[in-house]
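Heads up, one of the protein chains got dropped from this complex, but the rest are sitting where they should.
As written, the chain order gives the labels A and B, with residue 1 at the start of each chain.
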Amino acid sequence: MLSYTLKRLLQAIPTLLIVITLSFFLMRVAPGGPFDGERRLPPEIEQNLRAAYHLDEPLPMQYIRYLGDLVQGDLGPSFKYKDFDVSELISQGFPASLELGMWAILAALLIGVPLGVIAAIRRNSTADYVVMSTALAGIAVPNFVIAPLLALVFGVLLGWLPAGGWNGGAWQNLLLPVVALSIQQIAYIARMMRASMIEVLGSHYIRTARAKGLSEWKVILRHALRPAMLPVVSYLGPAIAGIITGSVVIEQIFGIPGIGRYFVQGALNRDYTLVMGTVVFYGALILLLNLIVDLLYSMLDPQIRYDD
Amino acid sequence: MSPTSPMQCAASLGAGLLLSVLSLSLGASGSAMAAQATSSISPASQDEQILRIANGAEPGSLDPQQTSGTWETRIVRDLFEPLIAYSADGELIPGLAERWESSASGLRWTFHLREGLEWSDGTPLTAEDAVFALRRLLTPATAAHNATLYYPIVNARAVNTGTLPPDQLGVAAPDAQTLTITLSHPSATLAQTLAMSEAAPLPRHVIAANGADWTRPANMVTSGAFVLKEWAPQSHITLTPNARYHGAQNVTLDEVVYLPIEESHAALNRLRAGEVEIAYGVPASHYAWIQDNLAEALHTYPILGEYFYVFNLREGSPVADRRIRRALNLATRREVITERILGMGQIPSWHFVPEALSEHQGARFDFADWSMDRRMAKARELMADAGYGPDHPLELTLRYNTLEDHKKIAVALGAMWKPLGVQVTLTNTEAAVHYRDLALGDFEVGRYGMIATIADAYDFLNAFSSDNTSNAPGLSSPAYDALIEAAAREGDDDARRQQLHDAEQYLLDNDVVLPLYDYVTSSLVDPAISGWAPNALDVHPSRYLHIDTSH
Partner (left out) sequence: MSQTTPAPHGTGAASAFDGQPPAAPAGDSLTRDAWRRLKQNRAAMCSLVVMTLVVLACLIGPWLTPYELDEVDWNAIGTGPDLASGHIFGTDVNGRDLLTRTLHGGQISLSVALVATFVSLVIGVLYGAVSGYFGGRTDNLMMRFVDIMYSLPFMFLVILLMVVFGRNIFLIYAAIGAVEWLDMSRIVRGQVLALKKREFVEAAHALGVRDLQVVTRHLIPNALGPVIVYVTLTVPKVILLESFLSFLGLGVQEPLTSWGVLISEGKDMMETAPWMLLVPSAFLAATLFCLNFLGDGLRDALDPKTR
């Protein structure tokens, strides 16, 4: 297991390099640049700008320059938010996205997993339909509708909670965005858990366990739950990466200073350095999380091995 | 699977591991948040005058020479005062300079700074700081967006293109209180230009010491009514009063907080919830509701902007034929768009330069007073002359940049032109691509909007001179160019006004553009705020604002 982990961590370096290279050149293919706006700049000013940001150098040179800076930990200044380095923007924004995301995932796991299990055990009963229908609401209503609805009802009309803002992560400001974000995740996890649980409960080793006379709860918790978690865990890997790097919609509606908007705004503004920064960050997260998921697989199902 | 194998316990540990990692990150982020200067947004209390403003977007910078949008200059104006400032009504008043005069030829301007000016750290503020700022503005490395506005200054263009070093710029400080500016030709707009926040004197001692980091709260030193206390990107920018400001005794606010709330909906929610006092920008969908429910807080006022479409005049374009362009102009029912589609008080436009420009030249479409029937008849006639009609439709692509309002208007235009036999295809692209393509002439009919940087018609009209890279229609007219050239150098106000009028009339007579409306903007201001006044420049310096806390 350890050697496998080390091997994967080592492989992360060339993988990330490929991601960086592909993204770097992919970005430049897109038409338009960071200085295209409503007012076309007079040629000498555009020239000045391009020179200041080294955009007038040949592309491969810019790439090498970028890699050189990257190795020293310098992600460069943002094109759009000129007073800040990309690394600062990300390190200042990430805690908010992370906190929001973590609570949402926790809620999703603590609520979604039990819901899915119950629905699977009481399959096709009323309880099943009720639980699943409620969970479905989280899928059927998009979060860009739920979020403003919550802000409107609880923030504006009832005034029970702030309508927005971050306030250093105070729980009052966290509550509504976490709810908006987790509703959807609860639904996903509950449904996947249910389907997976049903599969596992029908398997022969569960029948064996039952035949041995173990109580139903023991059967479920000790024997069925872990293998049933497998698809949920598969889903969670990339899902967590996506959630903790921020939901653009939730952040904009609730005014949360996370990094979600950088993924979208960065592209729209052609803020090359910011986009690259987010790519590096997100790429590293994905690699890490997928590694953790793979390691968890072998813990959830000991028959899974990677050393074929 | 045997129930008691250690691996099974490890499995539960695995899940626990994931959870612990998550909680640890939570803890780490929690302490990170605490470690950050989290003077979170203070709730407005009875005694403290804290003004919270929903400002639209995060500024790209707080360096005055790197900012150009209203959401940025708003903050910069509170921090740095230029030589010439604005009153609450948008009138020019003395700023750091208490008086100024020009020579008889208009080529030499002298500014006299107030006595005893200091930066917020106590360093004396002298004319050298003003000279430094102007030189820096025109230095190529600064790449200031509006540098061309300063070209009347001797050697400005040469400095900005790197031909001459900055110290050759026609600005000098004969003594600590006096600044002289030498122009290569008279400029009717110098005062306005110097009132822009980017022309403000800068603390050269701080910039020299800190370089690019000089705008950080720990380093920044200001000349305006406020200093920068805290800057958390995407979260808030907090200002506190500058004790060394020359007008500090009149500043009543204890704190100004700018919140970069981009969604006007979200801003409205925060205002209704009492979390902000001023919101710039109002969601169109709620305008009628606001008129009914928040009428006291709503201010709608014209600003110096025009919303229009440009035609591609270049050869090969389907609208190169002037008859077609005139037909489209005739068939466009501007009042329907402003009243029914937008309904936020926009002013339908039969001209190009907005009326709010106090010297509005009075150019107008000749058909402005015709009845709709007469206009449609003429339009059909022109289309038929050009060879098109409902039986032989003209296919036209209408381009706009992605925004809900632009879409609504584009849809409406398509519907209005349909009876003429025009088949409109709508294309929307993101702003960066849209404007680039328009500048390159890759369009047929495209949406455009212009907001003036200074209150001068020239700002609107020079975009169409043939050597301008912004010349989207591709207008190439010696007559037009001559008018613009003349106006750039004209010192006599009346003559200049006439030249600009003629230029505008030229655009209208030749249907170079399809003007739709003069921009208005709407702001929500809590009635407890006094000192806030609507003006066409949309400047509302915080030093004039006062919160009535007896609410």
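Definition applied: a contact is a pair of C-beta atoms (placed from the backbone, for glycine too) under 8 Å apart; a residue touches a chain by one contact, two chains touch by 3 or more.
From a predicted model like this one, the values you see are computed outputs, not experimental measurements.
Undergrad: Can you work out which residue in B:His112, B:Arg322 or B:Lys407 touches the chain that's missing from view?
TA: B:Lys407
Undergrad: If the hidden chain were put back, which of A:Leu70, A:Leu110 or A:Leu149 would touch it?
TA: Candidates A:Leu70, A:Leu110 or A:Leu149; residue touching the omitted chain: A:Leu149.
Undergrad: I'm checking contacts with the chain that's been left out. Which of B:Thr429, B:Ser476 or B:Ser530 qualifies?
TA: Of the listed residues, the one touching the omitted chain is B:Thr429.
Undergrad: May I ask you to list the residues on subunit B that touch the chain which is not drawn?
TA: Listed in rising order, the touching residues are 265, 283, 285-286, 288-289, 336, 340-341, 401-402, 404, 407-408, 410-412, 414-415, 426-430.
Undergrad: For subunit A, which residues lie in contact with the unshown chain of the complex?
TA: Where subunit A meets the chain not shown: residues 11, 15-16, 18-19, 22-23, 26-27, 29-31, 124, 129, 132-133, 136, 139-142, 144-145, 148-149, 152, 188, 191-192, 194-196, 198-199, 202-203, 227, 230-231, 233-235, 237-238, 241, 263-264, 267-268, 275, 278-279, 282-283, 286-287, 290, 293, 297, 301, 303-304, 306-308.
Convention: only the chains that are shown with their structure count from here on.
Undergrad: Could you state the distance in Å from the CA-based centre of subunit A to that of subunit B?
TA: Spacing between the chain centres: roughly 35 Å.
Undergrad: If we count contacts the way the header does, which residues on subunit B are in touch with subunit A in the complex?
TA: 1, 3, 5, 7-8, 10-15, 18-19, 21-23, 25-26, 29-30, 32-34, 36, 38, 40-41, 58, 60-63, 66, 140-145, 147-148, 160-162, 212, 215-216, 232-235, 259, 261-263, 265-266, 269-270, 272-275, 430-433, 435-437, 439, 449-451, 468-470
Undergrad: What part of subunit A is in contact with subunit B in the complex they form?
TA: 31-34, 36-45, 47-49, 51-52, 77, 80-84, 88-89, 92-96, 98-99, 102-103, 105-106, 109, 148, 151-152, 155-156, 159, 162-170, 205, 222-223, 226, 229, 252-255, 257-258, 261, 268-270, 292, 295-296, 299-300, 302
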